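Data block below; observations after.
The other protein chains are all here in position, but one chain of the complex has been omitted.
Chain naming follows the written order as A, B, C and D, and within any one chain the residues start at number 1.
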Amino acid sequence: MQRIGVFVCHCGSNIAATVDVKKVVEIISQEPSVVHCEDYQYMCSEAGQAKILDAVKEKNLSGIVVCSCSPRMHEGTFRKAAERAGLNPYMVEIANIREHCSWIHKDMEEATEKAVILARAAIAKVNLNAPLFPGESRVTKRALVIGGGIAGIQTALDIADAGYEVDIVEKTPSIGGRMSQLDKTFPTLDCSACILTPKMVEAAAHEKINIYTYSEVDKVTGFVGDFTVDIRKKARSVDMDKCTGCGVCQEKCPSKKTPSEFNRGLNNRSAIYTPFAQAIPNVPVIDRDACIKFKTGKCGLCEKVCQAGAINYDQVDEIVTEKYGAIVVATGFDTIKLDNYDEYAYNQSKDVITSLELERVMNAAGPTKGHLERLSDGKHPEHIVFVQCVGSRCNDNRGKSYCSKICCMYTAKHAMLIRDKYPDVKVTVFYIDVRTPGKNFDEFYRRAVEEYGVNYIKGQVGKVAPQPDGSLLVQASDLLDNKQIKMKADMVVLATAIEPEASVRGIATMLTASIDTNNFLTESHAKLRPVESPTAGIFLSGVCQGPKDIPETVAQAGAAAVKAIGLLAKDKLLTNPCTAKSDELLCNGCSVCANVCPYGAISYEVVQVNDHGIREDRRVARVNNALCQGCGACTVACPSGAMDLQGFSNRQIIAEVDAICR
Amino acid sequence: MYKINKENLSALFSCIADANELYVPCNINGSVNFAAWDEEQLVDLDTLKTVKSPKDAFFPQSETLYSCKRNGKKLSITPEELQNKDFVVFGMKACDVRGLAVLDKVFLVDPVDSYYKARREHGIIVSLACSQPEEACFCNVFGIDASQPEGDVVVYMIGDEMYWNAVTEKGEKLTKQVASLLTDADEAKVEAQKASIKEIVSRLPYSSLSLEGWGKDAVLLDKFNSPIWEELYKPCLACGTCTFVCPTCQCYDIKDYNTGNGVQRYRCWDSCMYSDFTMMAHGNNRTSQMQRYRQRFMHKLVYFPQNNDGMYSCVGCGRCVDKCPIGLNIVKVIKAFEKGGNR
Amino acid sequence: MQRLIDRAKELLASGEVARVLGWKKGDLGFNPEPSYFETAESLDNDFVYDGFCGANLSKYMIEASKKDGKTLVFLKPCDTYSFNQLIKEHRVDREKAYIIGVGCKGKLDIEAIKAMGVKGILEVSGADINSDCETLTVKTLYGDKEVSYNDAMLERCHVCKGKEHQICDEVMLDSRDTKDAERFAEIEKIEAMSPMEKFEFFKKELSKCIRCNACRNVCPACSCRKCVFDSNKFDEATKANVDSFEEKMFHIIRAFHVAGRCTDCGECSRVCPQGIPLHLFNRKFIKDIDTFYGEFQAGEDSETKGPLTAFTFDDVEPSIVTERG
Amino acid sequence: MSMNNEFKPKIVAFCCNWCSYAGADLAGSSRLQYPADVKIIRVPCSCRVNPMFILRAFEKGADGVIMCGCHPGDCHYSTGNYYARRRMTLLFSMLEYLGIENGRTRVEWVSAAEGVKFSTTMNEFVDKIRSLGENVRLGDLRCKD
Partner (left out) sequence: MSHGANKADKIKEISGVNPLKCMKCGKCSATCPAFDEMDIKPHQFVSYVVNDDIEALASSKSLWKCLSCFACIERCPRSVQPGKLIDAARQLVVREKGADYLKADEIPELLDEELPQQLLVSAFRRYRR
């Protein structure tokens, strides 16, 4: 039995005006295991805390109950006081007789009776409290960034600049990501390559940054501060160290019929290729599915022309295993497939394109060398129609329920650029709402309308019909005029919804990071912890967490970096001691607890147990204290009661229930 | 010897219940067990064996021994009152009555169990001869005569009549109480029924079961160390069905129930099949199911007879034979040893 | 039956399996017991397989999985659900089992025959798996009786989940469709009662409980090494049947612990010495899970997450219970 | 302690630390009254509430049990209340099936900002329990004296 001291706070008159504090002391003094009970004006004051210290010494207390305000207010205060008195801080429980009692009741008799019951519940709990000690775990001072787009690059640079090692894993042959595909960026219209390329170069050159391109994360184990990651370096068939990036191989390669991923399939590339001219590293890869040498065994032209002797057909995938303290996910996005949107004739007409394809069309390094032309016949268009919200804001199973956020702005950008470069081209934009929250964003959109004469029509396009003459008939509504419009266009550009990169689901599973129904990674708190995953040590950067534009992505990338740096700066992590604990003698090893753990904190191992004389090997659950956040989901899932939560144990809660119902 | 027409049984029960608590076999949602009689109850005297034996009436499955109440830091203790009213258990079978003799050997020897003793003193047994013994019965193996049970009053169901024969003083007293409902009868029909029962008993599948090698002359260690146990126990589920339906199992556990303001200390039947049976501070003295399984039968067939002048603590009622979920039973144990050379 | 013995001997002889988990003849002709066989002789002498071999052997495989070598086990179609579920819970080792799926023509309940008033049963013929399973001839101390096979079947066979084995290495012997009742009909009947009627119904049933734990110990889902009701983890260790509450607590929690894991194998109801229809608890949870979260049959496979370890964002709220009236 | 014979229900409220307990605190600091019959037990998350706790409360004499947690989607531990929701739905349905009066149990999602909702909910719940009267179907008689 514990030796418990109970301290009843008046909180000035906040408690004492409604609760008969003296009477509470009188009744509670009679409780078994209570060896000390007193009341005081303000328990949280220095003098109040001193009373705890004195009582612990004089009466040799082993547990403390403070009847006062909410534990959310002063639990920490009293735990520290107990610690100063030489007690384990977790031997303190609070009976909330202010927020849950004196403030909500008027009748003194009733409130006093309730205060006594709340105190009894706290005493019953303390009787079963045990000292708890936060665990420690070490931190590997190295971060992994998954994804080499602008988000990943920025995060890596920020972490590296703070002095920590960073590895970037990028699945394509080059870093750069979606931003490298863009022509110009809003709202300032700088050339995307001009601002991105220096960052790419900086990342590549940074002594603390190590880039794995054409690589994927294969396996993740471990936990915050101590992750172990297997990175698969896919066989490039080109020796990174020998290649000089001269490009001769790509010129000579006879297989040139593979749609270029970088140009969104608008033109073709060779089998040995770098995705784009400024690629980093500037080392090509051989696409083995397209390469004649790999398909037929004959050819080998690239090997012959390579003066550096860098071509190596025998290369195999290589697994690199590294340890990290923090992992940042920056996997980015792709546009959705438009197969279900027949009405826009995307699959029927080459002149109906997505906005991302338009970026490539407008780009000097793109398939049309930057000339605005119809992809069907190369003709100069006279009229271009932009359609907003294609697959965004839908709840019809064809598209996405969310707003893709960036389309309004890039459409204004496209319209403006076209009108600027080709004043003869008529531009019509069909919109539902124009959403421009952001610095200088609405001004930008207004410029498109006012200075560049872009025709914005409120209404949605219902149908795009390719005509025999090669033009496109656009049928739409004009809601403000209450008319149905039919107009001819030469090109139609679809502001296609964006969605998280398909690979993110697998990555999230490996990281045990939670993911929402749209495949966006879930943040730990929507408002207060927007760049942290609920899984400790995992941070979110860029569109993998939700649609955002470049400035927001860069800001979030920096935020994620800071959170990661904050973690890496620590030598050791103190873990919350109120974690789940499994009794291995009771554990069935059935995995039901692991199934409900949101943190992947439970693993299984086979151990030899001595169950009352029976020695056998058993599969039992192990809770990793560094990962467990103490929610208790496992404790209820566990049928045998093997899993219990320290600080909120089954017996403690039952004791509280009993005390209340008594 | 008296008799009463079966039509008047209800009046008889009512008359008995006027002055005593009365327990009779009743059908409750399809299962027949002894229960306190009232007019609503569906009395069933045709079913040979109640699921639970009537030992409940003398040694309840759970009973409070005493209560503690807390008042501040003070405790007050109130012992439970002992049975102080007469009660009648009507319809016990020969085996059930013998079961009580086994319990007496446990509870009425020093130190005497006052709770049990009070119930024994106040309990009046009206036993019923078994007109239709069933396949699992083997009471004859233990020298029990199903046709002529022990008890304070012995009754026989013959045709439309129930024959009533007071055997003891208690029985005479009860007979007086219900005399107005009884008429005189001769013993001829009863004797005929006894003979018929004996004939049926001789044809029972277990009637010639041999207990050779068991009992007070058994070589304890040979039995204990026999490898046969290792084979026998394997299908056992370790449930307590056999012990809880048994008329002679007498093991109990004592536990506290927290009522919020105090504690009720009660005892309840325990089963040697349970993994925490006789679990003590130092641990458990039987750690495997084989040991627990062996304990049950060694106790019934060896230890008990060796400590009680050869009296087996099995009465051959066959309830465990009927009720074991996976078809194990004491008869199979006896037979296995017979086959295995009776070591 | 001889085919089963022959096949078992073959597998023993080839060394494919180290032992056979099957059935040993009883001493009354209707009380066979689960048993291990390690030799051809013991199979010849003692092995039996008939309509009374109703127990679910899958739970025995927990212990068998700890032994060296493979165990040949005979599983009925419904047992295989339990076996799958046990694989899911890592309680049995698939590699340690050689499963012969045995056909099923419905399993018999000696209690059902006794409930028809048949007393002093000595032998039951017509229960052989090879027979047409239409009529049973019961030889008793008091004369012979004929009983319809169907009327003597266990409750579970009337609401059979089907005669497909969910997991096995080979199938032997034929099955016969025995389903002639709706699985949830009983539940619906109770659901339609008034609260007072429901309460009285269950009170009466549960007051019969003697806490013998047969339901728990036979249950393949109750495979805990130590049950919460036997440990002090919840301060709920109890053996007494002091008053009706403890039985409620025990049976509700037991049903809750196996919810989403119970395959509805019906063993609990089969073994209850007091004839409490315990499946009414488990089946209620199954019905609710089906209604609230989509149809789910535990043990159909050995991977799918159970309904209580999964969720969807738009699951029904608990208030549905009040709202549906 | 009470002198009159008015029925004073015993009501246990399990509140998750992050939303509902804070919501109850807010109800307190906003001085929103609700009956003293409600006693709150703090748990880290609604998923920590074991059906055994609820039955235990009834066993020991509670007349009503309510569980409050973060709104679905807002769980501090991301998924806890989704599990809790399924568990409680099934448990409540079972209690109803056993003939326990509907309404003795309740789940309500209360955020840290919903002091008003907390207080309204508690008022409603206490009213409901008062209308149902004493819990006689689930208690253990031994606890009544």
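Throughout what follows, a contact is a pair of C-beta atoms (placed from the backbone, for glycine too) under 8 Å apart; a residue touches a chain by one contact, two chains touch by 3 or more.
Note that the structure is a prediction, hence the values are computed from the model and not measured.
Contacts of the undisplayed chain with the visible chains, over the whole complex, involve A. Touch with the chain that is not drawn comes from one residue among A:M91, A:I384, A:C407 or A:A476, which is A:A476.
Annotation: of A:A50, A:M108 or A:I432, A:I432 touches the absent chain (contact as defined above). Within the complete assembly, A:C389 is the residue of A:A345, A:C389 or A:L494 that touches the hidden chain. Although one chain is hidden here, its contacts on chain A can still be listed: residues 343, 389, 393-396, 398-399, 432, 458-463, 475-479, 482, 484-485.
Please note the rule applied: only the chains that are shown with their structure count from here on.
Chain B and chain C have Cα centroids lying 30 Å from one another. Taking the mean of the C-alpha atoms as each chain's centre, chain A and chain C sit 46 Å apart.
Multi-chain contact residues of chain A (touching two or more other chains) are listed as 596, 637, 650, 654, 658, 661-662.
Chain C has residues 226, 228, 234-235, 242, 308-309, 313 in contact with two or more other chains.
Shown here, the protein chains touch in all possible pairs. Chain contact summary for the complex, chain B toward chain D: residues 257, 259-260, 264. By the touch criterion stated above, chain A contacts chain C in their complex at residues 517, 583, 585-592, 595-596, 604, 611, 616, 619, 637, 639-642, 644, 650-651, 654-655. By the touch criterion given at the top, residues 26-28, 31-36, 55, 60, 115, 119-122, 140-142, 204-205, 207-208, 210-214, 216-218, 226, 230, 235, 237-242, 267, 270-271, 273-275 of chain C touch chain B in their complex.
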